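Removed from the display is one protein chain of the complex; every other protein chain stays in position.
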Amino acid sequence: MNEALILVGIVLVGTSGLPGAFLSRQSAVGERVAAVLMVVGSTCGIAGAGAVALAARLTDFSLPWAVPGGELAVRIDGIAAMFLLQIFLIAPLGSIYGLRYWKQSEHPDNGRKLRLFFGVLTAALALLVIAHNSLLFLLGWETMALAAFVLITTEDTDEEVHAAGFVYIVATRVGTLCLFAMFALLHVAAGSWTFAAPSAMAPSLANTIFVLAVVGFGLKAGMMPMHVWLPGAHANAPSHVSALMSGVLIKSGIYGLVRVCSFFEHPPLWWGVTLLVLGIVSGVLGVAFAIGQHDMKRLLAYHSVENIGIITIGIAIAVIGRSLEQPELVVLGITGALLHVWNHGLFKALLFLSAGAVLHATGTREIDQLGGLAKKMPWTALAFVIGAVAICGLPPLNGFVSELLVYLALFRSMLLASPGAWIAGAFGAPALALIGGLALACFAKVFSTVFLGSARSDRVDHAHEAGALMIAPMAILAACCAFIGLVPSAIAPILDHAARIWAPETSHGVPLGSLAPLSLLSVTGFALVTLLALGGVLIARLTGPSRVRRSVTWDCGYAAPSSHMQYTASSFADSLVRLFSWALRPEQRSPSLASPFPRTASFSSHVPDTFLDRAILPTLRGIGRGFVWFRWAQRGNVHVYLLYILATLLLTLLVRR
Amino acid sequence: MPLFTIDTVIHVLVVVMLPPLLLGVITKTKALVAGRVGAPFFQPYYDLFKLLRKGTVYSTTTGWVFRASPVVGIATAFLASFLVPLGHHAAPLSFAGDLILFAYLFGLARFFTVCAALDTGSAFEGMGAAREATFSSLAEPALFLGLLVLVKRSASLSLGTMLGSGLSAEWLGAGASLVLVLVSLFIVLLAENCRIPFDDPNTHLELTMIHEVMVLDHSGPAFGMILYGAAMKLFVLGAIIVRLALPFDTANPWIDWGVFVGGMIALSVVIGMVESAMARLRLNQVPSLLVAACLLSGFSIILLAR
Amino acid sequence: MSDAVDALLVTVLLLNFFVLGTSRLRAVINATALQGILLGVLAVLAHHEFSVRPILIALGAASIKGFVIPWLLLRAMRDVAIRREVEPFIGYIPSLFAGAVATGLAIVFAATLPLADEHVGSLLVPASLATVLTGFIVLTTRRKAITQVAGYLILENGIFIMGLTLVEAIPFLVEVGVLLDLLVGIFIMGIMIYQINREFASLDTAQLTHLRE
Partner (left out) sequence: MAVALVLVPLLFALAALAIPSNRLRPWLVPVGGSVHLVLVLWALTQPHVSGLGGWLVVDSVARLVLALTSVLFFLCSIYARGYLALYPDRSNRIFCACMFAFIAMLTLIAEAQHLGLMWVAIETTTLASAPMLYFQRSPRSLEATWKYLLIGSVGIALALLGSLFLAYSELRGGLQPSLLLGDLIADAPRLSKPWLRSAFVILFVGYGTKMGLAPMHTWKPDAYGEAPGLVGTLLAGGLTNCAFLAILRFYKICSASGDPRFAQELMIVVGLFSMAVAGVFMARQKDFKRMLAYSSVEHMGILVLGVGIGGAGVFGSMLHMLNNGLAKGVLFLSAANIHRAYASKTTDEVRGALHRLPVSAALLLAGFFAITGSPPFGLFLSEFTILSAAISGAHYAIAGVFLLLLVVIFTGMGATVLTVVQGKPSPNASATTLRDDFSSVMPGIVLIGLVLMLGVYIPGPVNALVRDAALALEAGR
C-alpha cells in the first residue's frame, strides 16, 4: 500500500511537466497542470513515506528488470522515508512558487522545459532514494544529475550560466564514474547487485569502496574541496530550482554516503576521522567563502557547503561510534546528521525562495545593490530572517536542534578514553562553534544589507512584495522550521527508526529521547517565545506613539547622511575575509592616489573560489594545452599516417610472442 | 526538576536585581584606582530608571528589527540565566547540552543586535557591527573549548553538573588545567561583554568602539533595555567564572548565596582592575588574544588527557 | 621448378629496388607492370599440377596487374601531365637503403616462422614480406599520388606472392573478387587523382594537408 502510494507519487511527479510540453508556448494551462500533478503526486508520496516513517516498518518488493544485473528492487525504510518526505515536501512548494516566479507567459522559451525537468528531477531523486539495487540507484542518480543540468542551464544564453553548467556536468560525471567503480567493487564484495551488507572482505577492498564513496557522493553533496561546481550552479539556476537543488539534490550525496556506510558494521577508525576532517573543512571554509561573497545566491550556495560540513561531522561521529562500538555516539551522530539534512532542506529552501523573491522584485543578486527591502517586502523579509536564524543554528528554530544533537555527539566522544574519539570531539566542537559564529556574521550581513537600512540603488525603488503564490510556500517552510524547533520530540520516533535502520546493533536500548533533552528544548523554546512576546509588549508600552519621535539616523553630527554612506556587505565582511585570506585569496582592486586632487576612483573586492579558479581550472587548462601539443601527430600528412600503420604492424609483430 | 523552589525565587531575584550593580562596582573600582571618588555603586540603577522615563527617537530608516533587538537581548540573557548555577545553588533548568543552548542564546541576541545596528544605515554602526560579528565568532570556539574542558573533566554534559558539587574535589586533582580554563573563560568574558582590552565601554570615540557604537542610535527605554541586557549577560557569564573559581559548598544555603554574591562583586573588582591597568588593544590584535584564549583551553585539554 | 620460382622471385625483389631507386614515373609504372606479369608466371609455376583454374588466375592477374592497371596509371599520368617524382621525403639512396633493410628484416622475420615441408628453403615468404614492405616504403616516402598508387600495387603484389603458397585455400571466386576489387580500387583512385589535380593543380599529396588538427 505504502510503496504503491510512493510509486504513484513518483510517476505523477515525474510526468508532471509532460502535458505542458505538448501545449503551446503561450498556454498557461501546462504550468497549472504541472503544479497540480506535482502537489497530488507529492501528497501521495508524503502519505506513503510518512506512514513508513511513523510505523517504523520497512516495506520492500522487487520485480524482474530486463537489464544485465538489474532488478527493480525497491526498499523503503526509515532512512529512505526521511529523504522521501523531504523531497515530496520541497519539490511541490517549489513548483507552486514557480507558478509566479517562472510564469510561462514571462518565459515562453524555457518554461516548458523547466517544468518538465523539474518533475523528472524530483522523480529521479525519489527513485534513487528507494532503490535497493545498484543499477536502479545509478539510473536514478544520473537521471537526477542530467535533469539538474538542464535546469541549471535554463538560461543558457548567459555565458556565466553556460560555464557553470559545464563545471557542474564534469564534476557530476567524475562523481558518477567513482560510483561506477564503487558499485562494481561492492558487487565483487557482496556478490550481488542488491544492496546488502557485504560479508567479510579484504580491508583494502573495503577501504577502496569507502574512498570512492566519499569522492563520488562527496562531489554531489559538495564537500570541500569537491564543492567546486556548487556555487556557480546554485547561483545561476532559477531560484526554485536552487531551492530544490540545495535543499534536496545535494542531499542525495549524503543519502548515498549514509547508505554505503551503513553496510559496514565495524569500520576502521580512520574512516570516521577522514569524514570528520572533511566535515570540518567544508563547514569552516564553506562559511568563510560565503562571507566573502556579494552575490546573494552564491553566498547561499556556500552555506550549503557549510551545512553539508555539519552533516558530515554528524556522520563522522556516528561512524566513529560504530568503530568504537559506542551506540550513544552512533545514535546521536546519525540522528543529528539526518535531522540536519531535513533542517537544512527546510531553511535553505526557504532562504533560496526568499532570495528568489528579491531577485524577482529587483532583478539583481548583488547584495550591495540592495537595501531597505524590509519595508517593501515585509513578508519576504520575515521569511528570510526566520531562515537566517534557523540556518545559524540559533534557538528556538530547527537548526538549533540538529546542531545540538551533533554537539552532544561530539561532547560524548570527548568522554571516551580512545584518543581518536576525544580528539575528534576536541576539534569538532570548537569547529562547530566557529562555524556557528561565522554563519551568524554572514547572515547578519546578508539580511541587513538586503532588507535593512536604506536602498543602495534604484533597483530597489521598483521592488514589490512577492505574490501569494510565492509567499505561501515560504510560509509553509517557515512553519516547518518553527515546528521542528519547538516540538522536536514529535519527530524523535522517525529519527530513532532511521538510526536503527542505519545501525541495527543500536536497536536495543538507546532511544534518542534518552540521549537528548528534546522535551526540555520545547520548554526552553516556548519560554523564549513567551519572553520575547512579553518583552515586545513591554517595549511597545514604553515607546508608545506619544513618546516617539522620528528623525534621521544619528551620524555623529553629520546632517545629511545618504544611503551611499552605509556600510556595505563587502566592508562588513572585510575583517573576516582578511582573517581567512590564507584560504580565500580575495582579489582587491583599490585606487591608487596619484595626485593631490584625486579623480573619481572605485574600489572592488571579489572572492573567487580558490579551488576552482586557482587550482582546478588552471590545471585543466594546462592539461588542455598539453593535449594540444600532441596535435603534431596528426598534421594531415597521409604519408605519416601510413607510417603509423607500418610502425604498429612492426611493433606488434615484434612483441607477438 | 527544581523549577519552583525557594532557591528558584532567589535565583530569579538575584538575576534581575544584581546585574547593574556589577557595572557600578566596575566603574567605582576604576575611579578608585584612578584616584577619583567616582559615581555611586547604584548609579547604573539610576541611569536605567532615568532612561525608562525618557522619550524615544527612532530613525526613519529603521524598522521592526531595530525595535526588536533590545527585547531579544534581555529575553535571551534572562533565559540563559536559568541554565547557570549561581554558586552552590543549582540551576533551575539543567539538561544534557544546556551549555550549547546557553552559548547559542547569546548568539541569537548578537544576531539581532548586529542587524539592528545595520538597520540604521549608519556607517559607524555598521563598523561596530562588523567588529562585533568578527570578534565574537572567534570568541565562540574559545568558549566551547573552555566548556569542553569542563565536560571532559566532569564527564557530564550539563552546566549544572559540571559546576556542581564535584568541582571542589576536582581542583585538587586537576588544578592546573582548571586555572588555564579560568583564564581562558575570563578572556572570553571580557570579549563577549566588550570590556577592555577588547573594547572601551566608556569612550564615545565611534571609530574605536564595538558594542557602544552599535547601539549609538538607540534612545530612551529601548537603550535602557540594552544596557540592562548587557549587564545581565555580564552577570551570567560571570556566574560561571565565579563558580569555577570559588567551588565551595557550605551546608548553609544563605552562606552559599553570600559566597556567590561576594564572588560576583570580586569579579567586578577584578574586571575594574584589568580595565584600569590595561589599554585597549589595537583592533587587529584582538584576534590574536582570542586565539590565545583558545590555545589556553586547548592546552588544558591536553593536560587533562595526559 | 623451385629454382625457376626463386629466380623469378629474385627478379621481383630487384624490381622493388629499381622502383625505390628511380625518379621517373613511367619507369615505376613499367616496373610494377613487369612485376605483375612475373606474378602471373609465378602463379602458373607455383602449382604442382596443371589445371584450368591456376591458368585462368594467372592470366587474370597478369592482365590486370601487368596491363590494365598500368594502362590506367599511364593514362592518368598523361592526363595530369607529369613525368617525374619530385624529391621524395627521403632521398633515393636512403630509399634504397631502407629497401635493403626491409628486405633483410623480411628474411629475418620469415626465418622465425616455421614453414610447411614443401616450402622449406623457398624464397616465397621472404620475398612476399619484402615486397609488402617495399610497397610501404614507396607509400610513405613518395609525394606524387600516382607513385603512391604504384606503391599500393607493389604491396598488393607482395600479398599475391604470399597467396601463391596457398592456392588450394583460396577459392576461385575469392581470387576473382580480390582482383576485381583491386581493379575497381585503382580505377577509383585514378578518378581521384584526376580530381585532385584539377582541384589543387598538383598531384603532390604532401600538399593535401588541409584536414588536420
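General observations
First chain written, first letter: the chains are A, B and C, and each begins at residue 1.
As a convention for this text, contacts are C-beta pairs under 8 Å (C-beta built on N, C-alpha and C of every residue); 3 or more make two chains touch, one makes a residue touch a chain.
The shown structure was predicted, so the numbers you read here are calculated from the model rather than taken from an experiment.
In the full assembly, the chain not pictured is in contact with A, C, by the touch criterion defined above.
Within the complete assembly, A:L138 is the residue of A:L138, A:M414, A:L438 or A:L612 that touches the hidden chain. Across the entire complex, the residue among A:H162, A:R547 or A:R578 in touch with the chain not shown is A:H162.
Annotation: of A:V36, A:A184 or A:M201, A:A184 touches the absent chain (contact as defined above).
By the touch definition given at the top, chain C reaches the unshown chain through residues 112-116, 132, 136, 139, 145, 148, 152, 155-156, 158-159, 162-163, 165-166, 168-171, 173-174, 177-178, 181, 184-185, 188-189, 192, 195-196, 199-200, 205, 208, 210-211, 213. For chain A, the residues in touch with the chain missing from this view are 65-70, 109, 135, 138-139, 141-143, 145-146, 153, 156-157, 159, 162, 165-166, 169-170, 173-174, 176-178, 180-181, 183-185, 187-188, 620, 623-624, 627-628, 630-631, 634, 636, 638, 641-642, 644-645, 647-649, 652-653, 656-657.
The rule is simple: only the chains that are shown with their structure count from here on.
Taken chain by chain, the contacts run in an open path, each chain touching the next and the two ends left apart. When every pair of chains is scored by its C-beta contact pairs, the maximum goes to A-B.
The distance from the centre of chain B to the centre of chain C, with each centre set as the mean of the Cα atoms, comes to 99 Å. Chain A makes touch with chain B in their complex at residues 371-372, 374-375, 385, 388-389, 392-395, 400, 403-404, 407-408, 411-412, 414-415, 419, 422, 425-426, 429-434, 436-438, 440-441, 443-445, 447-449, 452-454, 515-517, 520-521, 523-524, 527-528, 531-532, 534-536, 538-539, 542-543, 547-556, 561, 563, 565-567, 571-576, 579.
Per the touch definition, chain B reaches chain A in the complex via residues 52, 55-68, 70-72, 74-76, 78-79, 93, 95-98, 100-101, 103-105, 107-108, 110-111, 114-115, 118-127, 129-131, 133-134, 136-145, 148, 151-152, 155, 157, 206, 216-217, 220-222, 225, 283, 287, 294, 298, 301, 305. Listed in rising order, the residues of chain C touching chain A in the complex are 89, 109, 133, 136, 139-141, 143, 205-206, 208-213.
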